[in-house]
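Chains shown are a subset, placed as in the full complex.
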Amino acid sequence: MRLAMIGLGRMGWGMASRLLRTGHEVVAYNRSPEKARQLADQEGALYAESLAEVVSRLKAPRVVWLMLPSGQVVDAHVLEFLDLLAAGDILIDGGNSQFTDAPRRHDAAKARGVRYLDVGVSGGVWGLQEGFCLMIGGPRDAYEQVEPALKSLAPANGYLFCGQSGAGHFVKMVHNAIEYALMQAYAEGFSLLEHSPYSDSLEFAEVCRMWNHGSVIRSWLLELAGRAFAEDPRLDALKPWVDDSGEGRWAVHQAVEAAVPAPVITLALMERFRSRDENSFADRLLAALRNQFGGHAIKKNA
Amino acid sequence: MRLAMIGLGRMGWGMASRLLRTGHEVVAYNRSPEKARQLADQEGALYAESLAEVVSRLKAPRVVWLMLPSGQVVDAHVLEFLDLLAAGDILIDGGNSQFTDAPRRHDAAKARGVRYLDVGVSGGVWGLQEGFCLMIGGPRDAYEQVEPALKSLAPANGYLFCGQSGAGHFVKMVHNAIEYALMQAYAEGFSLLEHSPYSDSLEFAEVCRMWNHGSVIRSWLLELAGRAFAEDPRLDALKPWVDDSGEGRWAVHQAVEAAVPAPVITLALMERFRSRDENSFADRLLAALRNQFGGHAIKKNA
């Protein structure tokens, strides 16, 4: 089928390429148009230099897939496309949007007769080769209409209609929250190995390989850990600085709103905050208190 | 090769069977001898009714593999076998022993010329079919001598010599600690789905299937979750009661001893404690305090 891909960052580029390689036609658009032209050259995309041109190169019912940074950029594009699209068309947000944004956008689209899908996409830089895992929310008929593209984007069995508007991004949010906690689990485990009496005799890439064959904790993340250790056995080149994107935060908000205990997910997020704080105020207060009551030594800045 | 398997519980039975099916000879021993006879009948094991008979059915250098509950049972068997074995023989503890026990037992064995290996075994009830993941500590020459058996027990790439005495059980302990935290990560994630506005439209077995194809969080544990949900979609038949074995506890001890932060591993363990406490004293004190300062309602027992 033919559809438009708006936004050719890491994810959008990979998805457009995978669609093209599996027989679909993609109208590519990117704010800086070179990327779109590049995709045309390399992978055979059609391309457009304005949103209006995007729409003109599609046939009704048109399908437009947004792969944009979450927040106002998505809202702005939704508004623009709702002016350009017609009743019966389909607008998809495949970015990492907050699930609470979907029903609002869905309703705005519906008022114009446009069907709005929220699609959570997992797979990262490996998606082009291995397929993207897709979580879909919104009107079921729209989902069914774009299913040929979903089928091509995903590996076999790798996509699911999750429910009404917001369900796709909700399930993706939970996916990312689990991801944070899984990563923290492995990080703590390897830290125990690193700081153990057996540290010197352990090649961590070998440990990953071994655990990935037959153990209870085998996983794709552990394979990636193995690749990381193969490149840099003790990760000496890296700084202990860990970013977070919005979805872990939204998941904690959701846990709190729904009164669902999610301690390891929350701690995994907060450890990332901690990693970026080189002069913890909390820790300075702890040091100050120990000194106040116990006369314990404190370390002073030079 | 020929070796003895002492203890035919779930794990010992599976390992002996896998060895037998891959061309090894196993002298099977179990405290209650029917199991050993059963293994002889079903899988072609040799069997013995006493430890002395076990030893008599092996040829030097003898290899004896213990698969026993951790603690005093292992110590007792180590002592008995050290009296029966001769210099050059190999004694293996494949149970879930505390890693700190290994060097002590290794030294006692060494004093008799016996080589002692500590082997962590992962794989559970699936090991017979898929292979057991093996983590080995102790004298490297002993490891090399039993490698043919290890190779048959494990799937390809699924075993590793981890270092000197204790290394095998140490790495296994960390494996289990990671396992606890991974499980808790998935448990919290599915709890967020269960208590979400989209809960009704989500088949959790389908979510597992989808996430296992292309997503970042794909893993074997997630496959098992999918099986569990396929059997009982909302786990209605189960009680929220979660046991723990020793290794999670030892891992927290080790984290504390080594001053290594392991928050999610620790919380995963403590959540299991919490699951078994139906009348939390801590929570009663919280309720009492809220009542004391705020006059907040408390629930009283009838």
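For clarity, chains are labelled A and B in written order, and residue numbers in each chain start from 1.
We take it that a contact is a pair of C-beta atoms (placed from the backbone, for glycine too) under 8 Å apart; a residue touches a chain by one contact, two chains touch by 3 or more.
Because the structure is a prediction, the values reported are computed rather than measured.
The complex is a homo-oligomer: 2 chains are shown here, and the full assembly described by the structure file contains 4 identical copies.
As a working rule, only the chains that are shown with their structure count from here on.
Chain A and chain B have Cα centroids separated by 34 Å.
Looking at the complex, you find that chain B touches chain A at residues 122-124, 127, 130-135, 137, 154-160, 162-164, 166-167, 170-171, 174-175, 177-179, 181-182, 184-186, 188-189, 191-193, 195-198, 200-202, 206-207, 209-222, 251, 254-255, 258-265, 267-268, 271.
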